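Have a look at the structure below, then the notes.
Every protein chain except one is present and positioned as in the full complex.
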Amino acid sequence: MNAAAEELDPVGLSDAAPESLWTKGLYKFRRDRVGMWSFAVVLLYVGIALGVWLGFWATGWADLAGGKWEPVSGAHWFGTNIIGQDIFDRAIYSTKTSFEVGLVVAVLATALGAILGAIAGFFSGSWLDELILWLMGVLDSIPFLLFVAAIAYTLQSIPEISKYSMHIAMIVTFWITAGRLVRGEVIKLKEMEYVDAAHALGVPEYTIIFRHILPNTAHILLVQATITFVAAIKSEVILSFLGLGVKDSMSWGLMISESSQEVLAGFFNNFLAASVLLFGLVMAFNLFSDALQDALDPRTVAD
Amino acid sequence: MRLLLLLLVSLLAACGNEQGEDSDTAGLRVYHHSSDGAPTSLDPVQAATLYANLIVVNAYDTLYSYKYLERPYALKPNLAAAMPEVSGDGLTYTIKLKRGVHFIDDPAFDGGKGREVTTADVVYSILRHFDPETRPQGAWLWQGRVAGLEEWKAAGPDYDRLPDGLEIVDDYTLRIHLLQPYPQLLYTLAMGYSGVVPREAVEAYGREFGLRPVGSGPFRVVRYDTEKLIFEPNLNWRWEPVDLAAEGFDPATQGFTGIEVLDGQRPPFVDRFEISFIKESAARWNSFTKGNEIQYAGVPVELVDRVLASKDPVSLAPEYEALYQVRSDIEAGFVYSAFNMDMEFGTDPDPQQNERNRALRCAMIKGFDWERRNDSFYVNLGKVFPGVIPPVVPEYDPDASVDSVTRDVAGARQLLAANGWTPETLPTMVYGTVGSVRSRQFYEQFRAWMMEIGFPREKIVLREFATFGDLNKRWRESQLPLISAGWGLDYPDAENTLQLFYGPNKAPGSNSSNYNNPEYDALFEQAAVMLPSPERTKIYRRMNQMVIDDCVAITGLSRTRISVWHREVLMYPDTSIVGGFFFPFVALQDEKGLRLAPEPTPEVN
Partner (left out) sequence: MELFSYSLRKLATGIPLIIGVTLVSFLLMVYFGPDKTFELVGKNPTQEQIDEIRAQLGYDQPMVVRYLDYLREIVTLDFGNSESTGERINALLARTIPVSIAVALPGFILGNLLGVGLGLLAAFYRGRWPDKMIMGSAAIGMSISFLIVIIAFQIILSSSYGLNLFPVRGWSVDSFGDYVSYVTVPTLATVFVALGYNTRFYRSVIVEETTRDHVRTARAFGVPSLQLYCKLILKNCLIPIITRIMFSIPFVVISGSLLIESYFGIPGIGKVTYDAIITGDQPILKAVVALTAIMLVVVQLLTDIMYRWVDPRVSLK
């Protein structure tokens, strides 16, 4: 199994899942030129983010490296902002923030959705299922931004967590889609023979759910996680603009909100740096996600 | 479904309403003002903000007001007939009211006709600050000063019973009895808080009174929402002919406005006074330069260098010069960051530790770069000054040493090292602020400076609060180490800023620094009962020096506002809390000169 395949199959699910879906998916994905290119771009961003994380570059994002609104120059590739910080460093540093937000939200929201969705699906029709469905309905009905703001307030009194109020709010809302998808899939899967067999062998119910059924929804979860990743990055921008987002760090959303007054005065550096980088990542991830979806769709795999 | 129908109907109704509102304004003299924020309530007891105060003092009468043009600010009688008679001990003020002043017509009155304003209305309006039902914000102006107010409140607000301190001598005479001399009393009677309201309207409109002002001021509100307020002149108001000399006109500094032509003319000079509330400075500027929208604006920080030809004296670049007037004025207030002296780096019983803490605070003050702050955000037009007596008040000392506002990184590092502060032992500084782009930039700049004097990055922490109330709560509960705030003067007397460090005012009061120095407090109490005099100024300056020497606050800077207005508008605008009284004098001109009323208005009665 090569590196790309590992990326697609991070936890080695293919051993448990039907072999053909993953190998065929991989085969198909590698023939998808757009998919491969976008994957390469995503990897490039991953590299940038890792470099920031390891302290290779963009370490001076908080320093006052120059004067006010210096133009593009060799020392400041994208110029400086109002207080003299280097815009290039800040834009690069924000890549890390984006990945942090995207990964945390995508992984945790998908995991939460998988667990609750699987439980609801397995016990469909029972009170547990009703309860989870009700919870999904309730959370779906509260306007997103209001909900995030409310969570931000509630967590404000706990300074250690208040930094993550945006992450928490997104996880609490974004798990629902994954939950519904998994629930539907599990309802189908639990009628399969091997589940009946496991029942007959006296395998405990939760072992059946999490060891035997849930791994078979891995392709859905993987695609859903990439979609959630994009949604989280995009929401971060808007939430940070509204002052509900990233707190003690730097992000593209903060840069864009900083620029919203500046652009009307003819200063575009902040705006362009942040929005071009943001667009690149979201676009690549969107295309990657599409390619993944095509590759892992059982119906098209069967073609 | 009903709801939907209702919505549709109201949608149609809204469209219908909004058509043709303009048709009857053709030919009228309309002045389009703008403001960078909207008031939330027009009830005088809640006129806490600049924005609310500006509207309230023009919709309601106050006993006194500031002269239109005189600087430093000087009072003149407004609803009062004359300046008060003050008893020799300074404890009794007798104020005569003008006769024949009426509230505007409103359905709340019997027969819908506005009745005459009497002493009882003035007393009622002040008492409302001591009635929790009205959610008042101005009680601190009179509490502990005017006799009997606490007792009146404690007995349960009953407007038919009067406190000892507010005596209605007759319908046109008010006598105020003070517990101790209060030289600032008259200033408080020029604030929006003391706007005179009729009891009938307050009772008729209840909670919605703040939306429907019923006053006796020069203007009446015909529309008010979060985007716009429209005033029309109250034609029954005493529109006395303009007497520029009496208003303190100074041809040298104010002659450029062209307002001389108004001398002797009888206002109102506009038929409609529209105020757009536009928070975003760039949007406001754009609307201003369109030509047919707002006629007054501020110059956005981002554009100052392009718009101005010179900063001191302020003048416009040629392409703007032909169209606009410009004025720079220093704000009545200042910005500063105070240390919370109750925190671990504040006052300490152990003298040695106390000294170490002082060194830490002094080092942070040395690390702060006022010059750069002024350059980044106030285009070098702000006025940096030492201590807490801002340039706008008469007690300001232009010759004071500027050491406390001069950056000295080496000195700061030295001070820290000499007192054993290392990156490990330095305390974590939580920088609390309301979440906004600007306050984030303030924080990032502050953090970078503190990093330069030796703070590790993770020890300067941002805590953003989504609402001002949440931030204010932390201040009032003494939970934040740094209080970065702006203070708008309520009256032109340094007492108003010095009280920010007066011990008994500590949290939840206005002294958010919790500075508690018995010597300072004694001086404050001594000065509080003194009339303006050189001795009082001396005491003020001594107190100021204490704040500087004890390194209580990183302070301060008074911002300079650049206001611009279209040339066809004749005025000398001032939107500070102590300003705001220029509205009645605003006039418009065209090629033929001053625009007078289109025709004698028949409605005058």
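We just call them A and B in the order they show up, numbering each chain from 1.
Definition applied: contacts are C-beta pairs under 8 Å (C-beta built on N, C-alpha and C of every residue); 3 or more make two chains touch, one makes a residue touch a chain.
Remember, it's a predicted structure, so these values are computed and weren't measured experimentally.
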Task = Specify the residue from the set B:180, B:467 or B:533 that touches the hidden chain.
result = B:467
Inquiry  = Touching the hidden chain in the complete assembly: which of B:115, B:459, B:476 or B:595 does that?
reply    = B:476
Ask   = Just one of B:289, B:347 or B:380 touches the chain that is missing; which is it?
value = B:289
Request  = Name, in rising order, the residues on subunit A that touch the hidden chain in the full complex.
outcome  = 134-135, 137-139, 141-143, 145-147, 149-151, 153-154, 157, 234, 237-238, 241-243, 253, 256-257, 259-260, 263-264, 266, 271, 275, 278-279, 282-283, 286-287, 290
Ask   = In the full complex, which residues of subunit B touch the absent chain?
value = 1, 3, 7, 10-11, 13-15, 18-22, 40-41, 43, 46, 48, 132-133, 135-140, 143, 206-211, 225-228, 276, 278-280, 282-283, 286-287, 289, 293, 466-470, 472-473, 476, 490, 499, 505, 508-510
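Methods note: only the chains that are shown with their structure count from here on.
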Note = Rounded to the nearest Å, the gap separating the Cα centres of subunit A and subunit B is 47
Footprint of subunit B on subunit A - complex, ascending = 62-64, 68, 81-85, 149, 152-153, 156, 159, 162, 243-244, 247-248, 254, 257-258, 260-262, 264-267
Query = In the complex formed with subunit A, which residues of subunit B make contact?
reply = 280-283, 285-286, 300, 302-303, 372, 375-377, 435-437, 440-441, 444-445, 447-449, 451, 457, 461-466, 470
